[in-house]
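Note that this complex is displayed minus one protein chain, with the remaining chains in position.
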Amino acid sequence: MPGTPPMRFVYLGPEGTFTEAALRTIPAAEHGLRTPARSVPEALEAVRAGDADAALVPLENSVGGAIPVTLDELVTGSPLVITREVVIPVEFVLAARALTPLGEIRSIAAHPQASAQCRSWLLANVPDAVVVDVLSNATAAISAAAGEHDAALCAPIGVPRNGLTVLADKVADHADAVTRFALLTRPGPPAEPTGDDVTSLALSIRRDQVGALLAVLTELAVRGINLSRIESRPTGEQLGTYVFFLDCTGHVAEPRLGEALQGLRRICAEVRFLGSYARHRLTPEAPVASPRGLSNSDFADSAAWLAQIRAGDLA
Amino acid sequence: MPGTPPMRFVYLGPEGTFTEAALRTIPAAEHGLRTPARSVPEALEAVRAGDADAALVPLENSVGGAIPVTLDELVTGSPLVITREVVIPVEFVLAARALTPLGEIRSIAAHPQASAQCRSWLLANVPDAVVVDVLSNATAAISAAAGEHDAALCAPIGVPRNGLTVLADKVADHADAVTRFALLTRPGPPAEPTGDDVTSLALSIRRDQVGALLAVLTELAVRGINLSRIESRPTGEQLGTYVFFLDCTGHVAEPRLGEALQGLRRICAEVRFLGSYARHRLTPEAPVASPRGLSNSDFADSAAWLAQIRAGDLA
Amino acid sequence: MPGTPPMRFVYLGPEGTFTEAALRTIPAAEHGLRTPARSVPEALEAVRAGDADAALVPLENSVGGAIPVTLDELVTGSPLVITREVVIPVEFVLAARALTPLGEIRSIAAHPQASAQCRSWLLANVPDAVVVDVLSNATAAISAAAGEHDAALCAPIGVPRNGLTVLADKVADHADAVTRFALLTRPGPPAEPTGDDVTSLALSIRRDQVGALLAVLTELAVRGINLSRIESRPTGEQLGTYVFFLDCTGHVAEPRLGEALQGLRRICAEVRFLGSYARHRLTPEAPVASPRGLSNSDFADSAAWLAQIRAGDLA
Partner (left out) sequence: MPGTPPMRFVYLGPEGTFTEAALRTIPAAEHGLRTPARSVPEALEAVRAGDADAALVPLENSVGGAIPVTLDELVTGSPLVITREVVIPVEFVLAARALTPLGEIRSIAAHPQASAQCRSWLLANVPDAVVVDVLSNATAAISAAAGEHDAALCAPIGVPRNGLTVLADKVADHADAVTRFALLTRPGPPAEPTGDDVTSLALSIRRDQVGALLAVLTELAVRGINLSRIESRPTGEQLGTYVFFLDCTGHVAEPRLGEALQGLRRICAEVRFLGSYARHRLTPEAPVASPRGLSNSDFADSAAWLAQIRAGDLA
């Protein structure tokens, strides 16, 4: 049903993690049905099977990097496309069942990525506490609520949900860490360009690494397309063979990105289009000017000029 | 009158030079009106003014190189386009009023480019003769006929025309030297592609030499366009500023050359289209295969693929 | 003590994981002191502090990809260098306390990356078992031995150590999956080139992504250096800023790699040299020939030629 916003959302659970918080920033999700999935593959499978209209899963974190399972899922199985990105600040709190002096904390439950992001704070403020690895931020909060550990490193959303008390907030070492999520749906015509869009692609290349990557980047550079992200993931076949994930500035409906995409298609073993969608900016930024001669209007001008030549009109 | 071959031809004279010989290889010219012009500019001016339908002028010689005046004329004044190229072998003969032993030849009239192309032969066969520079091959023949010099280096066409006798033929040092001529007309829609075409361009570039030339060649390379010729000519403004003349493989009606042309238009200070026309080959050659992914059909495939993506059809 | 092999080895523990198995393939380690560390940072810190001579830690897995914490540790703190790589096949077994029919297995303990690598096998052979995430392969074996779960996905090395019985071996979906480990020491002169070496680098770049990466790859390509690996890791500062990890073919002592390194140094914001060391091949491979003109001997020839020119010797 084109034009109708999705109603049934699935997201990487459990409840009380950053993904749920991110999902609730989408108005249609706030008013729709929200179901947690046990894993990224399960979330995507729900959309592929038609059991959900859209899935929100994490793509990357500015400190921890890409979420490998999400990338791997995007290039296997039937195609899904990103129709929206959500970027939210990642804030960690240290929370406990009751207000406790930091000096009395003996054990802290934390997801390894969480403790990694707060390492300096932990060293400075609770140097004697033992950090115990658990499998998610939500699990950390639950285990502190259950009294298994004295405290938890968790997301703010986990505090009220588990009846915890915040002992310290903003404990992450990188104050402006963010996580970026992708809303995935079954394929359909992309939304109109907004003027500040991203196009995500997955490429596999066939020739030697340097030459093939040079060729890929050249296809983008000659059309003035910039990259906001490049990640490599192994294909699983042997060391040294990769799929590259690119986030390009621009929208597939624009001539210059369309031309670049065709160029990639011609030289790569495979190109999977993963969506064109509005960039989500936490703070507004002035758009970057295209290099000379490489704006969308330069593309329109050169097309008009070529049409004249083909018509024999050189006057 | 589309479809009607040109009837009034002008060519770089005088009569009896290679240009006239080249013109007569064109059937329409053999049966049309052929008028010699005193200079390349005069020939082109006749076409621009509508006094002639087409002008044949030399473009380059495989030994002597480009004909500067032709290149310079092509980038000034109102646009003309090349609609045909003619390549003919350049043969020189040594001719005199009567059969004369080579040892008795004391002076030889020759255009400087002709004597340059026969230097080794002259040194080996008439080492004691003085070579006197004259202003054209035709003038050389005329001066020998008039008895001003003992012999002339000239084109075969000049022998019967001046009642001369050939003393030695094929005296050029490069046995397979050729000259390439361009038939120029006022602009009109290019003829259909033949599958073995050339597109000629004149470019001026604005930035630093290395970076700008790299950019130009990259625009061609990413679309699989090859160059059969590149020449630089000064713009007349200062040392180090050039117009580049390129002969590209392919036809402006083809997608890949069209895309490359647009790319050049965007990055160059100026691009002048000088025509798309069938390549003239003296001996048939197997066409060079396009690099992988860069054939015309690869361009068609990638365009179809993009259309599917834009339609949301990723199945 | 140059020339003396390291004696005190530290490795990513716990005991009974693939890292210990990899370490024991190194003769000096088999006869030296081997101490497990609780984390990659702890292992590297032991070397930095002089408490150990070398640390073996995982770098990447052919299915799961890079080990983020290892990459992040390599670019922070005082420099360490890779002096050896070890590649070992990754084999998973399903093991239990006693021989049990697969149909009776209800719960399986597994590290999430292990269960991901065996997903198809699990689905086909124990479709009804619940997979329970645990924090390491060794933990999985221990929990099965303790009866907490009916079985464990673990490394072969974990079987005898915990008194388990193998229910099925080679259960990984990719039969030839491998993990690559790095042996890290404090800096010192690199070992001599072997003719089949790798040089590892970490780069940060300052300009726009496409242009800067193009420049980096061009520095390598013009010297005929290929990449066997490229990974990006966020710098932690903001989305879109990365450190790139490259594995280049060749050795820092070779002229062509030395020239390429200097080129990278000039254009990158920072280049960290991470070591030149012999490539470890599980199966011998014919070396890849250098592109024309780009072998080490071509570099020697061109240097000799330049020396002649500088001496004025053009004869």
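Labels for the chains are A, B and C, by order of writing; each one numbers its residues from 1.
Everything below uses one rule, namely that a residue touches a chain if its C-beta (ideal position, glycine included) is under 8 Å from a C-beta of that chain, and two chains touch if they have at least 3 such contacts.
What you see is a predicted model; the values in this text were computed from it and never measured.
For the chain that is not shown, the touched chains among those present are B, C, taking the whole complex.
Between the chain not shown and the residues B:78, B:209 or B:308, the one that touches is B:209. Of C:163, C:195 or C:293, it is C:293 that touches the chain left out of the display.
Within the whole complex, the absent chain has one touching residue among B:204, B:218 or B:296, and that is B:218.
Of the listed residues C:14, C:236 or C:263, the one in contact with the hidden chain in the full complex is C:263.
Of the candidate positions B:7, B:28 or B:63, contact with the hidden chain is made by B:63. Contact between chain C and the unshown chain involves residues 78-79, 81, 187-190, 215, 218-219, 222, 252-253, 258-259, 261-263, 265-267, 273, 292-294, 298-299, 301-303, 305-306, 309-315.
Annotation for chain B: contacts to the undisplayed chain at residues 60-65, 68-69, 87, 112, 116, 133, 135, 174, 176-178, 180, 208-211, 213-214, 217-218, 220-221, 225-234, 236-240, 242.
The definition used in the following text is that only the chains that are shown with their structure count from here on.
Chain centres here are Cα means. That of chain B falls 59 Å from that of chain C. Looking at chain A, residues 218 sit in touch with two or more other chains.
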